[in-house]
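Here the complex is missing one protein chain, while the rest keep their positions.
Our next item is subunit A:
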Amino acid sequence: MKPQTYESLLEQHFGYSTFREGQKEIIHDVLDGNDVLGILPTGTGKSLCYQFPAVLMEGTVLIISPLISLMIDQVKQLKQQGYKKVTAINSFLNVEQKREIFRNLDSYKLIYCSPEMLQNPQFLGELSNKVNVSLFVVDEAHCISQWGHEFRPDYLKLDDTLQQLGNPTLLALSATAPKNVQDDIMEQLGRTHMKKHIYPMDRENIAFSVEHVSHMSEKIERMKEILTSHPVPTMVYFSSRQWSEKAAYELSQSLQHLRIAFYHGGMDQEDRLLIQQQFMNDQLDVICCTSAFGMGVNKSNIRLVIHAHLPSQLESFIQEVGRAGRDGKQSVSLTFYSPGDSEIPKAFIEGELPNEEILHSTITFLYQWGHLKGNHVKSDEEMESMLEIGEIHWRFLRYQFEKHGMIEQTNIIYDKNRWKHAYEEIKRFIQERTNIKHRKLDELVHWLHQEDCLRKSLYQPFQHSLKSPTGFCCDRCDFQFNRWEVDKRQYVKQVSSWMEELKQICLQGEPYEMDKPGRTN
């Protein structure tokens, strides 16, 4: 297959006329049978890097994905494009559905699953017996490094799985992975000689701005001002569900000209989909959300991404900002900071791993209830409720106990010295992981207080050189909201009766007019 024919295949199967930066190079290497580590910025079509080879390769592409919602989104999108030989195996499926998928496992061209599912002996058995896995993809590969060491240890077992599946070609993809994370990914996957395709993640059409304010109410006031002068498609990130709801309410009270809604993980599946699609479909202008929103959001005309609260690291920040301006037009990232704001992610970091007290009481419990009373380790749910600790804490601890030989399968193996040593080791490890996260947060906070160019300092840890911005750079250099001109044509709220609405939905009456504001900015 010669590279020049790739374009026609692309057109034929995916409806695009050209590849985006990096896609073709990665695809080329993958089809040549090389293991590839691809770092491509958000919004540049990472998934095409394995969906395209799936069309050309014999056998099946297996994709390891960290989040169920992400898998489901991908499968939906593929099916929408008319690609049917695709499935996602996840814990939402019931026994019957799973059985049906397993029975026809060899009929799929793309199979999505979680690293945990891959440890399911039945699934792995079906996979290695029935399916010729020709390409093994680790999507969002930074999760190996970010989560693998803590509460998703199954991410660290992928190297074994690769062997069990007969060493297929490997493709690891991520949007944000600095050098040390890249090295960790390759090491954990046991393939240290992967071909690296690293593409710069700076976005030349996004301008950066940081505003220091005194508290949340000031942020909301400022948002009202900005959204009045700049009524553009906007995402506002909050760290809590409550705030996303509250802000959506306050903003919609005073910004009658905008359609505003909130989105968070506490809403049910159907309603989440409706809100997401309304936003994609330009039925909503502003969405107040938590980080649950965004994965798989493929809207090209988001003009403004506001961080009302901070994420906990630069990587997440860059990913979230990267949802703006996918169409290449001038877009803006605005981050608010008020004194004490870093306490929220700090508290989150502190709570993410079990503290010394939890560690101590869990070990004591294992000793008394397990060793002395001769009990076996029970299911995760039972252990969590007996210990009164969260899922992530227990998963982390269970993995640590296994690693230190305190637990084998369901047996609790007591050895005084070993346990003492393990206790110290786990304590040290928790401290170390927590310190790393605090340092990452510090980097972000440090960036917010930069006096020099925000663009330069943001991307510095990830790449050597920068593209020059196509429009504004940042508020330290040339950006001010009053210099940014946007199309102010606004949506006019029409009040129509339900009868009129129903007419439109059922395409009755006057020729249907699209309910779109028709922005051209």
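We adopt the following convention: a contact is a pair of C-beta atoms (placed from the backbone, for glycine too) under 8 Å apart; a residue touches a chain by one contact, two chains touch by 3 or more; residues count from 1.
In this text, contacts and distances are computed from a predicted model.
Per its UniProt entry, the chain excluded from the display bears the name "Helicase Helix-turn-helix domain-containing protein", taken from "HEAT repeat domain-containing protein", "Helicase Helix-turn-helix domain-containing protein", "AraC-like DNA-binding protein" or "2-oxoglutarate:ferredoxin oxidoreductase subunit beta". The omitted chain makes contact with just one of the residues A:283, A:301, A:361 or A:434: A:283.
Of the options A:9, A:347, A:386 or A:502, the residue whose C-beta touches the omitted chain is A:502.
Interface note: of A:52, A:136, A:208 or A:262, the residue touching the hidden chain in the full complex is A:262. Although one chain is not displayed, its contacts with subunit A can still be listed: residues 72, 76, 80-81, 97, 245, 249, 252, 261-262, 267-268, 270-275, 277-278, 281, 283, 497-499, 501-508, 512, 514-516.
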